[in-house]
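Report on the structure given below.
One chain of protein is taken out of this complex; the other chains stay put.
Naming follows writing order (A, B and C), and every chain is counted from residue 1.
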Amino acid sequence: MSVRVAVAGASGYAGGELLRLLLAHPGAEIGALTGNTNAGQRLGSLQPHLLPLAERVLEPTTADVLAGHDVVFLALPHGQSAAVAEQLGEEVLVIDMGADFRLEDAADWEAFYGSPHAGTWPYGMPELPGARAALEGSRRVAVPGCYPTAVSLALFPAYAAGLAEPEAVIVAASGTSGAGKAAKPHLLGSEVMGSMSPYGVGGGHRHTPEMIQNLSAAAGGRVSVSFTPTLAPMPRGILATCTAKARPGVTAASLRAAYEKAFADEPFVHLLPEGQWPTTAAVLGSNAVQVQVAYDAAAGRIIVISVIDNLTKGTAGGAVQSMNIALGLDETTGLTTIGVAP
Amino acid sequence: MSVRVAVAGASGYAGGELLRLLLAHPGAEIGALTGNTNAGQRLGSLQPHLLPLAERVLEPTTADVLAGHDVVFLALPHGQSAAVAEQLGEEVLVIDMGADFRLEDAADWEAFYGSPHAGTWPYGMPELPGARAALEGSRRVAVPGCYPTAVSLALFPAYAAGLAEPEAVIVAASGTSGAGKAAKPHLLGSEVMGSMSPYGVGGGHRHTPEMIQNLSAAAGGRVSVSFTPTLAPMPRGILATCTAKARPGVTAASLRAAYEKAFADEPFVHLLPEGQWPTTAAVLGSNAVQVQVAYDAAAGRIIVISVIDNLTKGTAGGAVQSMNIALGLDETTGLTTIGVAP
Amino acid sequence: MSVRVAVAGASGYAGGELLRLLLAHPGAEIGALTGNTNAGQRLGSLQPHLLPLAERVLEPTTADVLAGHDVVFLALPHGQSAAVAEQLGEEVLVIDMGADFRLEDAADWEAFYGSPHAGTWPYGMPELPGARAALEGSRRVAVPGCYPTAVSLALFPAYAAGLAEPEAVIVAASGTSGAGKAAKPHLLGSEVMGSMSPYGVGGGHRHTPEMIQNLSAAAGGRVSVSFTPTLAPMPRGILATCTAKARPGVTAASLRAAYEKAFADEPFVHLLPEGQWPTTAAVLGSNAVQVQVAYDAAAGRIIVISVIDNLTKGTAGGAVQSMNIALGLDETTGLTTIGVAP
Partner (left out) sequence: MSVRVAVAGASGYAGGELLRLLLAHPGAEIGALTGNTNAGQRLGSLQPHLLPLAERVLEPTTADVLAGHDVVFLALPHGQSAAVAEQLGEEVLVIDMGADFRLEDAADWEAFYGSPHAGTWPYGMPELPGARAALEGSRRVAVPGCYPTAVSLALFPAYAAGLAEPEAVIVAASGTSGAGKAAKPHLLGSEVMGSMSPYGVGGGHRHTPEMIQNLSAAAGGRVSVSFTPTLAPMPRGILATCTAKARPGVTAASLRAAYEKAFADEPFVHLLPEGQWPTTAAVLGSNAVQVQVAYDAAAGRIIVISVIDNLTKGTAGGAVQSMNIALGLDETTGLTTIGVAP
């Protein structure tokens, strides 16, 4: 079986990573590739690492161009997915890599994005309790944000097992590709190499409500999140340091047991052996999540560290994983847990 | 006036940075330079950026070599400073850039370093309440650790003003020079470039008790610290994200006011204008600390971000600043708040 | 069909990259993995990016351990391959990723390596004239060096077509993984990040005679090579700038035509469209070579730029490509021209 796949937004980093994965996917045939300002250009000039598609020319993002595909991925700026999705039939699997359909609460959307809420689609993080079932056979998928992927997979087991107090404090470092391909002065190589900097401090980052949504669902009650993202001098990767006060009675052993159980059957989430800490380099280009946990008895806190590749598991790999589930394919088809290192 | 200065441990990163600063210090004359395994080598082969000292040859670290100087800086591995210091007269200003004399509590030292406690010297972080007075005229100085410098300067105003609950959660990213110049596989360029990784997670980092000591002093009561250090792909710089639950009644305005007051007369600590966030690049090679604060009303937390150069303000610059105070020189002599960027 | 493959030297960078590729190779079953000082360790602690092999334990590099495999890859320090190869049967395909069997001239070997010459094996650069035929069915393969791969593929068409004078001037920049995983001070992240440096200047680099051998063969006469390697602040990648004086009558068009012809049927070597210049990022993790040529009329020189991933096409990918040919598999099996970017 082979499905015909279109990618709207093929010139950006998310689109490029998606194409990299689809080229290696045995069940996908790459159809239309669209761009906005880049329509008409050779893909080879925009994504020179995708040699097999070098001669493809980007088309405009229109309903006509996207018609006739089994799967359409939307890698568009926030707020633009709904209008495109409406023009695609209900039988088409539409996978939105933007934020538009992630949040359940319209008020959250409006507070953080300042526009009307487009709706809520099945959420493409299969590892969360109940999420796989919602994705099976679905024809609409909202791909999670990169930070929420790293953070939710790090903390949901602690909350699901009742081990953590409902106030999470999270600091994460991301590679610069998370900020996209639009040229902005603070993202110049000269600025970011050799430098770390925070942004969206104090609760302002748009991924915060998505984390709250996921962790609250796991905890069965409202979890507050203090989230500080930082920009790191590397192209890819997220290192999330996720902490919460331990509930009474938590021990290092009970904490570890909860994580072993939560990830036991997960193909992509890997709890490292005790004493080994994750590095973002180990997951570069892979769909793996590497996790380690610690219980700081002196401070009374749980610390969970997770690493992902923000473009793979954090965006395009997560999207392909959800596509596989929605289509009834093996969930791991076309994906790998093997990173490119050093 | 010019003082004659010796540097024990001139081949490492701390020693090299100290020499860089001393070369620009109008009141210092550089005397003996010593090494351990590197004794006998030209400094030019070990520190090729210090051209004016290229022909200097390292001597062994002995009492004879260190004799006859007004100031002796010790940039030695932890645990070696006491034996050297004992051989130097009481009239000599001895500035220890290692950890040996930082902690007040012998039990803390023994728990984290596993050896007998050598003692406690006046603590070289002049910005802390009361610290300057203790340094004036002193002939012994313990230079603070790099992380404790970034963290203590970020949080002491909140604790001193009674704004923060006594449970701090801190995640910091450091450049690799903080790990020293000894060749270890995980510090190879191939491993660290493009990668972030944590270490010492769960309370194990030796800088934790030093942070607790400083913040507890500011708070007037025990402050617990959850500290997670991470290694960032850059040679220099620390970005510390320091958070604590806000006490009732705290507002963004009262928080900012506390910081404006705390730093008003400090020559090296700079509170950025609202809306501007610090970058480590901006303090590279400088003795400046750039700080910004935020109050996250939704999460009820104070977030303070500070950046320093771990080798300058975090080690050698802090040491020179304390030397200036101890000798009665202007505190800023030979130091700058100007970074080398981009 | 599946062949059973052993890897001697699985803990280093070349070995790790080879395993990454073999894990994705449909015709290879990974057998024994050996190390030297690392024997007895979990691969997961040494190569944390190779999750499917994390629980494998390295064995010592002995004839017993390596027995019973169809293919044995040797990723050993220079000079150690011959002794191991002698213990393996003639029917075993032995692929040496070291330098031992690359050079045809024993005097060259002895001059550059200072030990007796072990011999010459079929040379694993299939793109060179006549090379593929020598590899087909062979049971011994010498994998080329990383720099000679980038340089020979860049310049052989110009020499084979008689366009270039026999004095090549080459400057290449390599990522640090080319220097291996042994911890040395000048390879520390603190030293290499933000820095470029040359080494082996003036003809001393051991890859020089290998380049001369390849280019002379293409030219049908002795080609001299001035080769300057430099170390670049990146983990992977080689950018080779290869120039030679143009012979009389050369034009931009004749130059380009020669390259189009030379690479027309090559699955891994790609001549970029005019006006597009290669970047090492575009070939990260791929077996592709991206090449561009220019004729500088004012200086009368041909300039050819090539990029490879030093660990993939430059080492482990080239090795797998040769394995495929030797075994009669499709040459591209398990290999890709798709890079991981950004």
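A few remarks follow.
To be clear about the criterion, a residue touches a chain if its C-beta (ideal position, glycine included) is under 8 Å from a C-beta of that chain, and two chains touch if they have at least 3 such contacts.
Only a predicted model underlies this, so the values are computations on that prediction, with no experimental measurement involved.
Within the entire complex, contacts from the absent chain reach the displayed chains A, B, C. Contact with the omitted chain, checked across C:124, C:233, C:314 or C:334, is made by C:233. The missing chain, though absent from the display, is touched by one residue of B:3, B:23 or B:39; that residue is B:23. The residue touching the chain not shown here, chosen from B:177, B:197 or B:322, is B:177. Listed here are the subunit C residues that touch the chain not shown: 167, 169, 171, 173, 175, 188, 190-191, 193-199, 201-203, 208, 224-226, 228, 230, 232-237, 239, 241, 243, 245, 277-281, 284, 292, 294-301, 303, 305, 307, 342.
Along subunit A, the points of touch with the absent chain fall at residues 13, 175-177, 179, 181-185, 187-194, 233-235. Listed by residue number, the positions of subunit B touching the unshown chain are 13, 16, 20, 23-24, 42, 44-45, 47-52, 177, 181, 193-194, 235-236, 270, 272-273, 276, 278-279, 281-286, 288, 290, 336-342.
Note that only the chains that are shown with their structure count from here on.
Using CA-based centroids throughout, the chain positioned farthest away from subunit C is B. Among the inter-chain contacts, the highest number of C-beta pairs connects A-B.
The central chain here, found by comparing per-chain C-alpha centres with the mean of all protein C-alpha atoms, is A. In subunit A, the residues that reach two or more other chains under the touch definition are 193-194, 235-236, 278-279, 281, 284, 342.
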